[in-house]
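Scroll down for the structure; my scribbles are underneath it.
Complex shown without one protein chain; remaining protein chains in place.
What follows is chain A.
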Amino acid sequence: MSGQSQRLNVVPTVTMLGVVKARLVGATRGHALLKKKSDALTVQFRQILKKIVSTKESMGDIMKTSSFALTEAKYVAGDNIKHVVLENVKEASLRVRSRTENVAGVKLPKFDYTNDGEAAKNDLTGLARGGQQVQQCRGAYIKAIEVLVELASLQTSFLTLDDAIKTTNRRVNALENVVKPRLENTISYIKGELDELEREDFFRLKKIQGYKRREIERKMILAREQQLVEKLQLQKGVSFDASHNLLSGTGDKDEDIIF
């Protein structure tokens, strides 16, 4: 694997070892936390999935009911009711309020519908005939909106959560497979280098020690030999120096002696 051989480009010192170790601790903690977050998000995600499927299926029924209510209203109040409705559009009374919900640090949008305008403007629609059916139809469509708004908030949560889970998992995997091995490799590298330095030092010290000892021994031997020679010459009655002088003095010209 490419992540195995990688390590950070650092100077192998004890300080750096401490820094990298601290980073490894941080990475481990972050990994554990992110894993928890991912689990929490996944739980929420599955709940939303189940809800979406059931709501989508119920939406079909509700839309069918409301379409049927509209057909009833059209049948009773005449087909031209749609022109009345289309002409009377002014300001939306049914609006959507959005707020955010926080799940493990991920902001999920939630929609609530509000009906503020109170069915005032279409009140007279179908006054001549079919007013009740029109009101029923309105009720059916408001109910449909209720379901659709819920579905919309589920769906946006689904998309947002999907995205969040993907990024979280990517981070978890990155920490686990890239950052942590790299830090571990760095730590083992620094430790190896430090060990090697120590060994080198030790070896050098040993070597110097050995060298010094050998030097001393050599001097000792020399000194002993010299002592031996001197002792020999003393026994013969001639000092080493004297004999030397004697020998070296032979080359000089003797002073003339005048009787």
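Please note the rule applied: a contact is a pair of C-beta atoms (placed from the backbone, for glycine too) under 8 Å apart; a residue touches a chain by one contact, two chains touch by 3 or more; residues count from 1.
In this text, contacts and distances are computed from a predicted model.
The listed options are "SKP1 component POZ domain-containing protein", "Cytochrome c oxidase subunit 4", "V-type proton ATPase subunit F" or "Glucose-induced degradation protein 8 homolog isoform X1", and the UniProt record of the chain not shown names that protein "V-type proton ATPase subunit F". Checked against the hidden chain, the listed residues A:24, A:40 or A:85 yield one contact partner: A:85.
When the missing chain is restored to the complex, the residue among A:6, A:167, A:188 or A:226 that touches it is A:167. Only one of A:34, A:134, A:172 or A:190 touches the chain withheld from this view, namely A:134. Only one of A:6, A:98 or A:209 touches the absent chain when the whole complex is considered: A:98.
With the whole complex as reference, residues 46, 49-50, 52-53, 56, 59-60, 63-64, 66-67, 69-71, 81-82, 85-86, 89-100, 107, 109, 111, 114-117, 119, 122, 125, 134, 137-138, 140-142, 144-145, 148-149, 151-153, 155-156, 158-160, 163, 167 of chain A touch the missing chain.
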